[in-house]
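Beneath this line is the structure, given in structure tokens, with notes to follow.
Missing here is one protein chain; the remaining ones are kept as they sit in the complex.
Think of it as A and B in the order they're written, each chain with its own count starting at 1.
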Amino acid sequence: MIESLPSTKQQPKGPEANNEVTAKVKSFELKKNDKYYAWLFLGPSILLLTVFVFFPMLRTLYLSLFLTDTFGNPTVFIGLKNYTTLLKSASYIASLKATGTYVISVSVFTIIFGLLLAALANQKLRGISFFRNIFTATMGVSVSVSAVFWLFMFNPSLGILNKVVVAFGFHPINWLTTPGWAMTAVIATTVWMHLGFTFLLFFGALQAVPKSLYDAASVSGATSRYQFWHITLPMISPTMFFVAVITLISGFKSFGLIDLMTGGGPTNATNLLVYRVYKDAFMNGNYAQASTEAIILTIIIAIITFVQFKLLAKRVNY
Amino acid sequence: MENSMMKQVAKKKILGNTVKYLLLAILAFIVIFPFALGIWTSFLPSMDIAKGTLWGGGQLTLHNYVTAFTQTKILRYLLNSLVIATLVTAAHLFFCSLGAYAFVFLDFKYRDFLFYVVLGTMMLPFEAEVIPNFATVKMLGLLNHYSVMVIPFLTSAFGIFMLRQTFKQIPRDLKEASDVDGLSHWQFYWKVVMPYSKISLCTLAAYSFLGAWNQYLWPMLTTFSDHLRPVQDGLRQLQSEETFNDWGMVQASAAIVVVPTLIVLYIGQHYFKSGLNEGSVK
């Protein structure tokens, strides 16, 4: 089908002037052809994105302006009422706060630990590649595998953590069923899960800093600490920014870990935004509210992504 | 005097290195411990685990693995994920590269507008759109079917964006030379652009594969039968069924899931890095 499209055949070579004319005609014909090729090449992607991204977004927005029945059909138009109700609801505010705590902690700790690992692995030491390999190891661990590993450690009776706690003479802790601890546990697991990736990124960034910059700095009188703050950090700041953005975004989209570890509990302490959408829609059948929540989530993520694009465009050259 | 100075320098270095090694060891322990503990328990007899004797107990056994392979559908889950991820990856490579080609090498009305539209979709999280999407696939009668885990993910805005960046690096001269040789767009795409962009295509493949492999929410919503379940949801199933006291078997299943991913990642490491760095710079 593609082969049978009109294709321009190069004409036999003529004298110079003639050639130029053919070239012009040809490029004109090509341009005309481009339209068909564009439809053909881009059509499938545009169709898919329309059906599974744009339409659902508009539909979600639409639903958020209505009351819905238990099948998710809109019934009564109520304008922005869903939004005002939601933003006044204490439990939603709590969810927002919990999500904020979660994403910021995850982002900050991931960056700190990732950078620490990378900085150490970047040292010239004997056997350093052994440590490098260990640090990349968590890269392959998916959400559910992480959850299994950490659930076992957090297990109140069998888990290693409580064994340590007891060994130090404290009472065992119900990690996943005590509000504060549950959030901590989820954050710790997420950071651990991100470490391999982040390490790899930071390590690559550190290695990409030209060695001569450090040589120049040390000759001109900078201590290694000064070099870290005034060369290393500025040089890897684009990577730090990038890591911050992707951990923030993936934090806002976190679902699997919550579902596997806490189910949003205890008492909604880890009921993050996506989990709320899922629960409200598919367990409580409150599609209007879930749609409203989805729109708010989308706005937050869109803002972060947008800021990222803008800043990146500016910061490419430092 | 020189000598004492030398000794001082050497001493300082040894001290510094000791601190570094100590830190490395502690961090390596933290990173690897949850992992190692999981793998270790997968080799322990269930009795030992239930009693809380993690070391010094009886001997190691493969029993948990035997149980995982024979009593659960873990192999089926793996196969499902493999099929889904492979299909999604192949589709991404094809549709994203075609789309990116159009944005770079074709001249048509609304090109820039369409590109911004595609860029815009990168801001929209799929997780926030599951409600209408669920309704759509239900209406299309795709529920509880392989295709429901593939069709919505046949293309990716990120993939188009990334490949567009790559294709833009291809020298314009190549396009002009191929015009002179009379290559059609399709031929140029297939014979020049694709081979030229191998590395980026591999990067995208690695991403797409991992992304599909790690799908969790969508399969959970749209499939109900055990024989369709991909691994991530399979593990959830194993872990929440009443077998959940059989930690050894669950850990063995996790190990079975994680090993192939580790292998893929160690092979694809290089591509991930370049892809991520590209993302951070461009």
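Annotations for the structure displayed:
Rule of thumb we're sticking to: a contact is a pair of C-beta atoms (placed from the backbone, for glycine too) under 8 Å apart; a residue touches a chain by one contact, two chains touch by 3 or more.
We take it that contacts and distances are computed from a predicted model.
The chain not displayed here is annotated in its UniProt record as "ABC transporter ATP-binding protein", chosen from "ABC transporter ATP-binding protein", "ECF RNA polymerase sigma factor RpoE", "Putative ATPase" or "Propanoyl-CoA acyltransferase".
Contact with the undisplayed chain is limited, among A:A119, A:A217, A:A244 or A:A302, to A:A217.
With the whole complex as reference, residues 210, 212-213, 215-223, 226, 230-231, 234-235, 237, 317-318 of subunit A touch the missing chain.
Keep this in mind: only the chains that are shown with their structure count from here on.
Centres computed as Cα averages put subunit A at a distance of 13 Å from subunit B. Those residues of subunit A whose C-beta lies close enough to touch subunit B in the complex are 2-3, 5, 7-10, 26-27, 30-31, 33-35, 37-38, 40-42, 44-46, 48-49, 51-57, 59-60, 63, 72, 113, 116-117, 120-121, 123, 125, 128, 131, 134-153, 155, 157-158, 160, 163, 192, 195-197, 200-201, 204-205, 208, 238-239, 241-242, 249, 252-253, 255-256, 259-260, 274, 277-278, 281-282, 287, 290-291, 294-295, 297-298, 301-302, 305-306, 309, 312, 316. Subunit B meets subunit A in the complex at residues 17, 20-21, 23-24, 27-28, 30-32, 34-35, 37-38, 41, 49-50, 52, 54, 95-96, 98-99, 101-103, 106-109, 111, 114, 117-119, 121-136, 152, 154-155, 157, 160, 179-182, 184-186, 189, 213-214, 216-217, 220-221, 231-233, 235-236, 239, 247, 250-251, 253-254, 257-258, 261-262, 264-266, 269, 272-273, 276-277, 279-282.
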